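A single protein chain has been omitted from the complex, and every remaining protein chain is retained in its original position.
Chain naming follows the written order as A and B, and within any one chain the residues start at number 1.
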Amino acid sequence: MNGSFTTAAPLPRGIALCALSLVVLASSGCVTVYQPLVALQRPVVVDPRLPNFEHTRVLLRCIPGDDFPASDAEVLCRKLGTLFRNQGATVESEVPRNGRGSRLDDAAEKPDLVLDVRSRRLHYDDHPILTVLSALTLTLVPTIVDESFEQAVAIRDAGGMLLVNDVMQARFVRYSGVGVWSVNAVLDLLVRPDEDDLTGDTASEDFSRDFYAQVSQLMVNARIRSKVLHGFDEPAPDVLLPDLQLSSPP
Amino acid sequence: MIRTLALAIAWGVAVTAALSPASAHADADTGITDAQKAQLEQLRAKIASQIQLQAYDLLDELVYGWTESPVFATDTPVVLADVSVPVGFGSGLEALVENHFVSLVTKNPRTHLVLTHCPRCNELIVYSGAKGTVVSRGVDQPEALAAAGAASGAHHALFLDFEAEGAALVLRARITSLEPALPIVYARTLSTSTASPALLRSPERLKSAAEARQEYLDALTGRGFFLVPMRLGIRNYAKSDSPDAQATPFPFVWLQIGAEAALTQARAWTASLSVGGTYTPDLHTGWLVQARIGRLLSGSTISLTQPDLYGFLGGSVITIYGPGATIFGDKVPTTKDLLDAATGVSKPEFTFAAFQLGLELRIKSRIGLGAYLEYAPALENAPSIGNYLDLGFIQFHNFGVEVTFCF
Partner (left out) sequence: METFIIFLMALPSLADRAGDPSLNAFRSKAEARNMECTRVSQAQAHERFPGQVPEPSPRVSSNLMDIDALVCTPRIVRVGERPARDEAILSSLSQSVSDIAQVAGAVGDPDTLWHVDAFYPDPRVAHKIAVAARTHLVETGHLVSDRVPLLAAGDLLVMRDLPERKRFELACARFFAEHALGEHEAFLGITVVDPRETQLHAGVCQKGVWQWLR
């Protein structure tokens, strides 16, 4: 398994806050549950350990928005860059900001594929009553925060033709409290199989695994569609090298 | 000679092999063991039984559409050429779907479809014509059927195709005219994601989706958001283990009446307020006011066909008058206390709060059978009252059962 699959994509700040509150409260704990809503659980065929994008120049554009700060966008672009470099692509990335021109306009050599990623929060729900009760019971009653996010991916060729357009949605339910954490920690230890563990960083890892796999699949689809639409005139041969050594992720 | 042996039936396989490079990689899923295949088959059979009703629903909607706007103006012989089920499902589902469809068409003559038996239509036949020799199913070579006089009078073939697309079951129906060009004269796609759910139809009297939905809504609203529950119950207080406790608590029979409101559309949450009374000659008279909140545990919505299980929490204020009230006091009643109360010299009265935690089984929101444990903080100091369950931070002093009739 390529390490990039276990590298967490930048998740909502709330999850980072959750981790922080774990340290601060000491006696409390967080359990974050990840649920793929749309597209993230779709079957994937591509093997990201293989050089799927050799001789392919890719420009990654992680576009910040209201719910997607530029710092998170930079982290995401960096990780996606690693993902595609490991698959043999030549990658450039940028985080477009107001007033700055795109690298696409300046580049002497146009990229073969341009990947745009946007993210926004679809839904946020906390339970104020539970928060109060949680405080009164020293977190024995958990607080619950329910958030859903959408990642929109658009892949174009150098001429700007839209090759692939897809939307993925994920939900994160964060339970904070010593009670809920203790019960889940015991269940993880004694009852649940490892793949069903809830404590620790599993939500982040599971989301990253799904997200990177889907983006890899979309890029492969886009590359092949581009090839078909250009009459199969790409010079690059499609040779699969299953035993190719890949660089490690950051 | 080779040229004349272009086989239509081999077309799909041969051209796929010739045109699709992906075929070289078709063996990606061949690493499945026999045991895994057997497990998969078991799972598929289980799922097939679940999707069967969805398939029926789609067929209902298809045939209903034909009764409203028939494909043919007059009765027309049609051969059911093919029923295909989702990839991975077996022929058992095909047989069920086919039987249901035939039953529907037979019971709805307004469709103007007359299903015809045509064995040769679905068999492989060999036909030699001017362009060569072709092997194919009869419906794919109507000229061959016509030449053999084997079309059984049918000039149209009907194809039903089901496929599982994510969470939706999709039905694609098409009717092909059995003439050399095989033109498709009718096609329709129906999906469970867009069709109305469980349409509650009978084959003899199909309804539109709108009608079926209205029936469902009527069934829901017919139960009303407000009910008047009448409860007949018995409260049994636990006897204290203390050696000082001489009196044995006796059962209190209560009759309560009140109002119950559904807090959600599905009656997943309910709240009720009731008043009640208890009377035993020479022993006690009592009144109570009780509020309850109930939560449906057996599903997210109440069932039209199965009993529903609710969990409930309640709070009561109870007042008891008469000799019977002495057992709730904070001292052990003496013989004199009891005699004074019985003769009217003293008038014992005890008021206390109690909290209930219980379960109730409801049948169609009409009749209920419930059981609960009750915690009364004021009885913690009553030497005559013990508890049935002590959780440390809470003791349940009373166990009650009740029958509820809702009006």
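The definition used in the following text is that contacts are C-beta pairs under 8 Å (C-beta built on N, C-alpha and C of every residue); 3 or more make two chains touch, one makes a residue touch a chain.
Note that the coordinates shown come from a computational prediction; the quantities given were computed from them, not determined experimentally.
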{"item": "Touching residue (missing chain; options A:Val75, A:Ile144 or A:Ala185)", "value": "A:Ile144"}
{"item": "Residue touching the undisplayed chain, where the options are B:Val71, B:Leu169 or B:Cys406", "value": "B:Leu169"}
{"item": "In chain A, positions touching the absent partner", "value": "33, 35-38, 41-47, 52, 122-123, 127, 129-130, 133, 136-137, 141, 144, 148, 169, 171, 173, 183-184, 187, 195-196, 198, 206, 217, 220-221, 224-225, 227-229, 231-232, 238"}
{"item": "Sites on chain B contacted by the missing partner chain, in the whole complex", "value": "2-3, 5-8, 11-26, 28-29, 40, 43-44, 47, 50-51, 54, 84, 86-88, 132, 134, 140, 159, 161, 163-170, 172-174, 176, 181-184, 186-189, 191, 193, 197, 213, 216-217, 220, 264-266, 268-269, 293, 295, 297, 300-301, 311, 313, 355, 375, 377, 393-394"}
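To be clear about the criterion, only the chains that are shown with their structure count from here on.
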{"item": "Mean-CA-position distance for chain B and chain A (Å)", "value": "37"}
